[in-house]
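Reading through the structure tokens given below for one structure.
In this view, the complex is presented without one of its protein chains, the others remaining in place.
Naming follows writing order (A and B), and every chain is counted from residue 1.
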Amino acid sequence: MNVQEKLDSTLFEQSRRGRRAFAQAPDVTEATDLPQALLRRDRPGLPEVSELQVVRHFTRLSQKNFSIDTHFYPLGSCTMKYNPRACNTLASLPGFTGRHPLGPLSHAQGFLSCMWELQEMLKDVTGMQGVSLTPMAGAQGELAGVAMIRAYHDSRGDHERREILVPDAAHGTNPATANMCGCKVRELPTTAEGDVDIEALKAAVGEHTAGIMLTNPSTLGVFERDIIAVDRIVRDAGGLLYYDGANLNAILGKVLPGDMGFDVIHMNLHKTFSTPHGGGGPGSGAVGVGERLLPFLPTPVVSRTLRDGEAHYGWLTERDLPQSIGRLSGFMGNAGVLLRAYVYMRMVGREGMRRIAEYATLNANYLQARLQDAGFELAFPNRRASHEFVVTLKREAREFELTAMDVAKALLDRGYHAPTTYFPLLVPECLLIEPTETESKQTLDGFVDAMIDILSQARDRGASFKEAPHSMPVRRLDDVKAARELDVRFGKTA
Amino acid sequence: MSELPGDLMYTSEHEWLRREDDGSVTIGITDHAQAALGDLVYVELPEIGQVVETGGDMAVVESVKAASDVYAPVAGEVTAVNEALADDPEKINNDPYGDGWIVRLAPSDDDGGLLSPEDYQAILDELDN
Partner (left out) sequence: MPFIPHTEEDTAEMLAAIGAERIEDLFDEIPAELRIDSLERVPKALNEMEVSRLMHRRAQRDGAPSCFIGAGAYEHHIPAAVWEIATRGEFYSAYTPYQAEASQGTLQTIYEYQTMMCELTGLDVSNASLYDGASAVAEAALMAVRSNRKAGSRKVLLAPGVNPTYRKVARAIAGNQGLEFEYLPMDTADGGVDFERLDQDTAPVAVVVQQPSFFGTLADVDRLTDWAHDRGAFVVAVVNPTSLALLKAPGHWGEAGADIACGEGQPLGVPLSSGGPYFGFMTCKQQHVRQMPGRIVGRTTDLDGNTGYALTLQAREQHIRRTKATSNICTNQGLMVTAATIYLSLLGADGLAAVAKASHRNTARLARGLCGIAGVEPVFDAPHFHEFALRLDRPVAPVLEMLAARDILGGYDLSIEYPEFGPELGNLGHVLLVCATETKTDADIEAYVTAMREILETPVAQSA
């Protein structure tokens, strides 16, 4: 083992029998009264290491990550904006972190007042009539939304409506969610300009239509211009409209999903309201609904009553909402994430909401214009970018074998996280680029320079990036081996 | 240019079918399909005795970047599956028309709707453009 390998080894390899972080466990020696037959005889193979070893190991591991705090992260569809530190500090106050979820209302008024106000603010920015904070991620919000649509039709005895329309450009979660709700998916084609194909929509709707799931601005980075027609067609057919809030950042304070005709929306608080992505979670997928779906909201929902001019906060449960689609989590959802979103929204404030959309859109259009000038091909050159846009490397891939994957990996070597690659699936060799409002012009210019450098090296000097990256902790990984020779736990290979 | 044996029938879903002497049919995916999927890492096979409809899901082939259903080109009962693919899915990459066969069916239906090699070639040509 060389030095590097030793430093990078797993904690299991550093483990020595009998070593411990002695400060970290109560000093208990007495045997328990538990029956022998129920006890385990083997010792679980957890690492046996000192506290310093643990701290050093995980600190070193952290340093192998790209993150917003360390790198520009223009990952389309993910809204990787700055996560203000105050949100973490204030949500981590002991009064909040120490509160048991089943504690009495007498010891919850401070927390619940934040949650109630968050619900109100989310209603305001979406134009919805009711909000439930309980979904634990965007995909769970989607599940709640489609389940509510289904429950609505069922409550009217309309049991044949089981078809969900989804544009072919949609996130994979949309069709997967519809399937989880026991609905059939019908895909809608997209026009060359990036809008929903209205004629195809007219042909698709009917007595089986439960609803349509739309992201607007869409996953193609453009605003759905025919939204009013889409609303009319689906509504006339008896269907409901579902708004996938993945791209809400682009329209905050500019247009309300409720005004566009949507009946239900999920919000990704970890995108729009800047709670941390945490290396893959936790998210938070609050849902908002219009009048018709209010009785079906997932529980619990925070309530407020005024007594003698004083506000008292409590919960609406299944007893208050007997038609609710039910509960989605053990308690009330990702409360700590919700607190972070609350702090963020209070710091941004009413005017700040509009500015988020404005500067996110400004940054995207600026980057789009600069990259187009530099010779990159846009998937939708005649459209405004929303807060993100799509570049296609179809030509570069054909002419000099520069693929989206190559550009992604070459960017890592230049200190930039890669944009989203190969999504949306409709556009070949694509990069979906979302700079967010928190990046400065200087950062964007640096990114453009890196993109130009990669393109010119490949085009003019025949450079290949098939083996990039070179400066990361590892080189390109063998995904095929990972899947064929499954090794998902230390000490045991399938 | 992908290889296309002349003695097989094809489908627009990039599958091939060979009629065996005993009346059964052997089914696999075409060279074009395996190349598009990339290195295969897993094949989910049906149970022997399973009855499948024409166009119904029968198996799944999976690479690191995609998973694709294998549909039954004709209706019938599964009489054999290529067990060797469980350990070596790459047989499909290496020899799609031979060692990489996937399922054998006893057909219960005629095989109208299958494509000749020429018709399938025309589909591939279209994709190239």
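The rule we apply is simple: contacts are C-beta pairs under 8 Å (C-beta built on N, C-alpha and C of every residue); 3 or more make two chains touch, one makes a residue touch a chain.
Keep in mind that what you see is a predicted model, and the values were worked out from it rather than measured.
Undergrad: Per the definition of touch given earlier, which of A:Leu165, A:Ile212, A:Ile227 or A:Ala404 contacts the omitted chain?
TA: A:Ile227
Undergrad: Touching the left-out chain: which of A:Ile68, A:Leu248, A:Ala404 or A:Leu455?
TA: Only one of A:Ile68, A:Leu248, A:Ala404 or A:Leu455 touches the chain omitted from view, namely A:Ile68.
Undergrad: Pick out which of A:Val125, A:Leu321 or A:Leu393 touches the chain that's been left out of the picture.
TA: Checking the options A:Val125, A:Leu321 or A:Leu393, the one contacting the hidden chain is A:Val125.
Undergrad: From the list A:Leu214, A:Val337 or A:Leu455, pick the residue that touches the absent chain.
TA: A:Val337
Undergrad: Using the touch rule from the top, list residues of subunit B that touch the missing partner.
TA: Residues in contact with the chain left out: 41-42, 44, 62-67, 69.
Quick note on the criterion: only the chains that are shown with their structure count from here on.
Undergrad: Please tell me the distance, in whole Å, between the geometric centres of subunit A and subunit B computed from their C-alpha atoms.
TA: 37
Undergrad: Residue numbers of subunit A touching subunit B in their complex, please.
TA: The contact residues of subunit A facing subunit B are 422, 479-480, 482-484.
Undergrad: Under the definition above, what is the set of subunit B residues touching subunit A in their complex?
TA: 39, 41-42, 63-65, 89-90
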